[in-house]
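Before any comments, here is the structure.
For this depiction, one protein chain was excluded, whereas all remaining protein chains were kept in their positions.
The block that comes next holds chain A.
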Amino acid sequence: MDEEYDCIVLGTGLKECIISGMLSVSGKKVLHMDRNKYYGGESASITPLEDLFTKFGLPPPDESYGRTRDWNVDLIPKFLMANGQLVKLLIHTGVTRYLEFKSVEGSYVYKGTKIAKVPADEKEALTSDLMGMFEKRRFKNFLMFAQDYKDEDPSSWKGMPGFDPKNTTMSAVFAHFNLDKNTIDFTGHALALHRDDTYLSKPAGDSLKRIKLYSDSLARYGKSPYLYPLYGLGELPQGFARLSAIYGGTYMLDKPIDEIVFEGGKVIGVKSGEEIAKCKQVYCDPSYVQDKVKKIIIPQKQVNRNSDIYVSLVSYTHQVAAKGWFIAIVSTTVETDKPEAEIKAGLDLLGPIKQKFVTLSDIYKPDTDGTENNLFISESYDATSHFETTCLDVLSIYRRGTGDDFDFSKVTHNLGEEEV
């Protein structure tokens, strides 16, 4: 490790692995290290099952759980949007060849007292009991508007006279199409995937694009807009790690990271034990630089929760559990000092729970963008149910670190070209 590198990447979470892959592909000499002995950091899928129990300070699982190595338990609840940024990254980098996916069976909303399936296509929308007959027509008009919407193209706004992308709020758009409260709730949370209602008073462009992403994703593989990789989300960082390795990246796991070394306010290397690996840049997740990140505080509320509760359910059919078992993750953005009580409504929807693991994670953002000191820090994974913000962060970090957008044409994976 006593060598000189262009970039050292710390942590093998998904963001760091994508960045590492992109840097290696771009011809940078990359050293990629992790303090854990497994790949994936926060976005790992823990296997075998006893490792998960150990992680949560529990005695080993009993025999009823089946073979413990059949389990791959995610630490964060997320799915891929079929037409989203991560799928595009997977395709353009060729990493998709390492993975197999399943389309998630369906998505449902629970409001008041009933569970309703989110319509997967027009036919389902027409037969859905979420809306009355006239509401369905209004909703259809709204969907067509969202489908056509483009930020820069006024001709795509003609469904709503007077529309102004900078000023028209989402609630004004809903009002124009005369949608009722139920439809608005359902559209904002189950289609646009907002976690609370603050979007209503913001300019409509973002929400309209989210709705378009949802319906484009639906058109891709059917049933639901969500994809999930066999063997768990932990397969994603591993795929990008392999990309980095075959383009020359060096991997070291189980390596204590003692210090990021600075000289004259700029990064010059990383110290592990007695060794120092020299480099021009360091990329890392917030856990490696606790003194250079700030914790995001969400204001606490006593009544009327603002944030949605997400329940995700995967099973042995996704190769993440032994036969017959299901893994549910109930998650939310914590708003009170009694976090477990906040997700009770979600827990109550599940069948009998054999073992519950409760975890709270802080959300960190970097203090600086890295362009001054050459230390580029990713943000913690947020509470969204998909990877869209994850990819935006990665692309932004890559741009800050290299001064360029990533050039996908550099990924060749082609033996013939390499051999000449």
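By definition in this document, contacts are C-beta pairs under 8 Å (C-beta built on N, C-alpha and C of every residue); 3 or more make two chains touch, one makes a residue touch a chain; residues count from 1.
Keep this in mind: contacts and distances are computed from a predicted model.
S.K.: Determine which name in "Dynactin subunit 4", "Cdc45 protein", "Glutamyl-tRNA(Gln) amidotransferase subunit A, mitochondrial" or "GTP-binding protein ypt4" the UniProt entry assigns to the undisplayed chain of the complex.
M.R.: The chain we cannot see is, by its UniProt record, "GTP-binding protein ypt4".
S.K.: Which of A:L49, A:A146, A:A190 or A:L227 sits in contact with the chain that's absent?
M.R.: Here the residue in touch with the unshown chain is A:L227.
S.K.: If I consider the whole complex, including the chain that's not displayed, which of A:K78, A:K136, A:R242 or A:H386 touches that chain?
M.R.: A:R242
S.K.: Among the options A:Y5, A:Y39, A:F163 or A:Y310, which residue touches the chain absent from this view?
M.R.: A:Y39
S.K.: Could I get the residues of chain A that touch the absent chain, sorted low to high?
M.R.: Spelled out for chain A, the touching residues are 1, 37, 39, 47, 69, 82, 85, 87-92, 94, 96-102, 220-221, 227, 230-231, 235, 238-239, 241-242, 245-248, 250-253, 395, 405, 408-409, 412-415, 417-419.
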